[in-house]
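Only one protein chain is missing from this complex, and each of the others stays in its spot.
Take a look at chain A:
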Amino acid sequence: MTGDGTRQLHLGPLGRVEGEGSLHLVLRDGELAEARLAIYEPPRFFEAFLRGRGHTEPPDLTSRICGICPVAYQLSACRALEDACGVRVEGQLAALRRLLYCGEWIESQALHVHLLHAPDFFGCDSAIELARTHREDVARGLRVKQAGNAIVELLGGRAIHPVNVRLGGFHRVPAPAELRPLAELLRRARDDAEESVHWVSGFDFPDAVCDADLFALAEPDHYAVESGTPTVLRTDGDRRGSVHAFPLAEFGTHVVEHQVPYSTALHSRLDGRRHLTGSLARFAISGHRMPAGLLDLAVAGGLGDPRTGAVCRNPYRSIVIRAIEVLYAVDEALRIIDEYRPPPRPYIPVPARAATGHGATEAPRGLLYHRYMLAADGTVTDAVLVPPTAQNQGAIEADVARAVRARLAVGPPAEDAELATLSERAIRNHDPCISCSAHFLRLSVER
């Protein structure tokens, strides 16, 4: 506490998030003046060194931005570069891409649900501590996660930075017989994934409302994963609010990044307003596209029924949405394997041309956008990457501020440790991937 009644609280480094960040709270006369999510990942300059590379290279190169969601980077890059070259990947090749992406969803979402997020609901520091009292629940989560990794390993060669994705499709496509053991594994994982939905639905959820606009890709006939049209659900008190979509090529005019001195990640705004991507946004915008059986689980899990226009805005309940998304991804994977017929060629040619292309997919933690400008010989002349956590920073800070203010408004004075726990929980609700969000920036502290 300083003499003028100002108290500064610095929490960091944050645990159980990917990458390195900290939180800075400023309290004046017992009230919260400021909450800053500071990201201090060192800069890695991807957008700079992509210039001058060949147009076939960004899928492998940008996957190294994030070891947690490399498939998201590979496929956002492929979509953007194929868009630039005027090529559309369809049919079984597109289905295999969705299967690969389902593997990453299962792996990454199961990781967050069971190992990173669940410990918060039991007051544990880690899943290893949680396993002392809930070993079967943690072990079940690991089994589900392993099934997701098995998909990525079979289709991609390895779970982290898979090697089989290329422009136009894959280097090699599997024979149907190779997918059969995977289907067996997934059928067992389905029971585990459903059990996990029931498990997390029974958690004790604090009250909270995230008031940011919700932003996700949407498809006309299914839950958007590896493609879709950018769609915004405006916040409007308790009501559903208006929904509007815009073409992906206009992404840069709607989502505008700006720099703040205390964070190495750029903040961004959507049409001048704070927005949130990720599970809450996806389920609010596309939840009604899920099969009825899963929606019944969602209703039982307290999410409301998206078929009636209900919107869950409680970030703590995002763990239920993630668990349902895992189950959905398992079902989708089984469906794709069942319908699989090997395509005649593992990839279609993607000849270079001078153009700009846009690509976006739903990374587990939210919408990931890539834009590339190519010269006629395929040389990349400009690259823009907008990861989900950079977009979510403003909404996460607002969530933290709301949680801290709500706590300060009631009860006895809050100790630092209590505020720290409260704030870290508010941050982890959004599964931030800080490595991604700060792929090229570094903060210097403002004094």
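A few notes on this one:
By our rule, a residue touches a chain if its C-beta (ideal position, glycine included) is under 8 Å from a C-beta of that chain, and two chains touch if they have at least 3 such contacts; residues count from 1.
Assume contacts and distances are computed from a predicted model.
Missing chain, UniProt protein name, picked from "Coenzyme F420-reducing hydrogenase gamma subunit", "ABC transporter permease", "Anti-sigma K factor RskA C-terminal domain-containing protein" or "Heme NO binding protein": "Coenzyme F420-reducing hydrogenase gamma subunit". Of A:Arg79, A:Arg98 or A:Lys145, it is A:Lys145 that touches the chain left out of the display. In the complete complex, the hidden chain is touched by one of A:Ser76, A:Gln109, A:Asn164 or A:Ser268, namely A:Asn164. Of the options A:Arg7, A:Arg64 or A:His288, the residue whose C-beta touches the omitted chain is A:Arg64. Where chain A meets the omitted chain, the residues involved are 13-20, 41-45, 47-49, 51, 53-54, 57, 60-61, 64-68, 70, 111, 115-116, 125-129, 131, 135, 138-139, 142-143, 145-146, 149, 157-161, 163-164, 166, 170-172, 258-259, 261, 264, 346, 424, 433, 435, 440-444.
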